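To start, the structure itself, in structure tokens.
Apart from one protein chain that is not included, each protein chain of the complex appears where it belongs.
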Amino acid sequence: MQKISSRFVRTSIVVVTLWLSIFVLAPQAMLLIATFLERGQQDFLTTTFTLGNYVRLFDPVFLLIFWESFRLAGITTLVCLLFGYPFAYILATSRRTLRPWLLLLVIIPFWTNSLIRTYAMVIILKSGGVLSNVLLWLGLIDQPISLMYTDFAIFIGFSYTLLPFMILPLFAAIEKLDMRLLDASKDLGATAFQTFRHVTLPLTMPGIVAGCMLVFLPALGMFYVPEILGGSRFMLLGNYITNQFLMARDWPLGAAASTILTATLIMMILVYLRSVRASARSGEGALEGELLSTEGA
Amino acid sequence: MMKRLSSIYLWLVYAFLYVPIGIVMVYSFNSARFATNWRGFTWGWYAKLFANRQLMDAALNTLTVATLAATLAAALGTLAALVLHRYRFRGRKVLHGSIFVLTVSPDIVMGIAMLMFFIALRIDLGFLTLLIAHITLCLPFVAVTVLARLAEFDENIVEAAKDLGATESRAFRHIILPLIMPAVAAGWLLSFTLSMDDVLISFFVSGPSFEILPLKIYSMVRLGVKPDINALSAVMFTLTVVLVLTAHALTKARRK
Partner (left out) sequence: MAPMATTDPIFELRGVCKYFDDTCALSNIDLAIRNGEFLTLLGPSGCGKTTILRILSGFETPSTGEVRLNDTVINDVPPEKRKVNTVFQNYALFPHMTVRDNVGFGLAMAGTEKGEMARRVREALTMVHMEHLADRRPGQLSGGQQQRVGIARAVVNNPLVLLLDEPFSALDFKLRKAMQLEIKQLQRSLGITFVFVTHDQEEAFAMSDRVVVMNEGQIVQVGTPKEIYEEPASLYVARFVGDINILDATVRNATGDGMYRAEVEGVTMALHSKRRFSDGTEVKVLLRPEDLRVHRVAEGMLDEPHLLGRIAQTVYKGATVDLYVQLDDAHGGKTVMASEFFNEDDEEIIYDAGERVAVTWVDGWEVVLHAEDQ
């Protein structure tokens, strides 16, 4: 029996490892390799090594796309953080009996198809749509307006679909926070703001970084939100990558552009790990006298 | 005072999250074809929806892929969690690493990586590629859910079972499996939802031979607002709510 069971274990290990190596690591490796290959006519790729794809990304057209994408994703992330943090805080400190249900109300939109949620925004924003009607009714405007096909529409669409992705990690981080530490801080004479700045904020930093990651990266990649709400006028990073693969058929360039996404991701993970380490209960070594050097005088 | 303000803020944010989708659901019963004004109640759009063969085929395809992907992902994910939790072996780092890459890498990057991979291997885009991609997408969710459950229970009970004469596989069947079952079920439901809702990865790895609902919706939405999309959205949203509630009930039960 012991023999069979260890065969069972060995088979499991092999199956799972093979699956993930073939369908995760191999494709990702291919993508990375493709960024260094020249574009081919027949098979999309040649075997000639080049750095040209990265050089081509310095084209002003791409740089503009790049800038626009980061700007929109950045604003979305910031706004989601500003609105999400107090929300997550209230949620995490709500009554214990009520909390799972309040949380569930965030989880449902989290799992709802983002396309459907983007579509709901179309209904709100389009000419003669709900927002326009409400504004007319309030007498703030005198003829129907459309907010569609603006960068504001894209921003609202991103915020609407991605807000739950900010709230959930923030909630997890704040709920873990030991509230007695806030008491201790007040007891030692810290004002509400000082307590937030020196205790709450650093201790919930992992949640903040995780939330920002979960909003910022999709906001760069979800090509259909700008396409639906922004129309063809707006070309963002996600659309650009999609186009290289499906329209322009320029795989190496698309792969190189997507490497920028991955690089951004890696940077954010590094920031995350740093913040986790800084707020960890058992941090290695000491980040020398942070408070002593910043406070005082 | 602070409490009052807090709860007002709370409900404002909830309103932001729910009012748009609520409006879509209300409009799905509006008999008006183009206007956003209320013109009377109708089931008509639902009737039209269910009479649309192409859409129904796509829906059936979606459910088929979601069921298969969720089941296979649940099996593989559970195995991954078990071997990661209980054994030290060569390749453990690879396993951990790829699960990590999966959970964090942006969907669009995963989508194009798989697209390139399938085309390079000359596998036709369609049912099989979609299924493989969805299994891979869902696997870490199951693994993480089951790992959390495994971390929760006392390692001693497996040892107790062995002390009482159970072999490794019997301990697995009679002790570990019943204990992690709720987590596996929750992982299955989440995988099902994930597969049903995915747009980004499906967009790259599916082909014209096998159409699925999210992509149908995508092409419909691109063409503009139509009342039958309202009805379809309402159905999909309701299904999501049911699935999430069931997963919630399962994870709640396991806390007890």
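Going by the order they are written in, the chains are A and B; count residues from 1 in each one.
Methods note: contacts are C-beta pairs under 8 Å (C-beta built on N, C-alpha and C of every residue); 3 or more make two chains touch, one makes a residue touch a chain.
Given the structure is predicted, the values throughout are model-derived calculations rather than measurements.
Asks: From the touch rule at the top of the page, work out which displayed chains the omitted chain touches.
Replies: Taking every chain of the complex into account, the missing one touches A.
Asks: Which is it among A:Val14, A:Ala29, A:Leu51 or A:Leu181 that touches the chain not included here?
Replies: Missing-chain contact among the listed residues: A:Leu181.
Asks: Can you work out which residue in A:Arg56, A:Arg99 or A:His198 touches the chain that's missing from view?
Replies: Spelled out, the listed residue whose C-beta touches the missing chain is A:His198.
Asks: In the complete complex, which positions of subunit A touch the hidden chain?
Replies: 178, 180-181, 183-191, 194, 198-199, 202-203, 278-283, 285-292, 295-297
The rule we apply is simple: only the chains that are shown with their structure count from here on.
Asks: Tell me, which parts of subunit B touch subunit A in their complex?
Replies: Touch residues, subunit B against subunit A: 6-7, 9-10, 13-14, 16-18, 20-21, 23-24, 27, 35-36, 76, 79-80, 82-83, 87, 89, 91, 94-95, 97-99, 101-102, 104-110, 112-117, 119-120, 132-133, 135-136, 139, 167-170, 172, 190, 193-194, 196-197, 199-200, 203-204, 214, 217-218, 221-222, 225, 229-230, 233, 236-237, 240-241, 243-245, 248, 252.
Asks: Inside the complex, what are the residues of subunit A that reach subunit B?
Replies: My answer: residues 1-2, 4-6, 8-9, 12-13, 15-17, 19-21, 23-28, 30-31, 34, 44, 83, 86-87, 90-91, 94, 100, 102, 104-109, 111-124, 126, 128-130, 133, 160, 163-164, 213, 217-218, 220-224, 227-228, 238, 241-242, 245, 251, 254-255, 258, 261-262, 265, 269.
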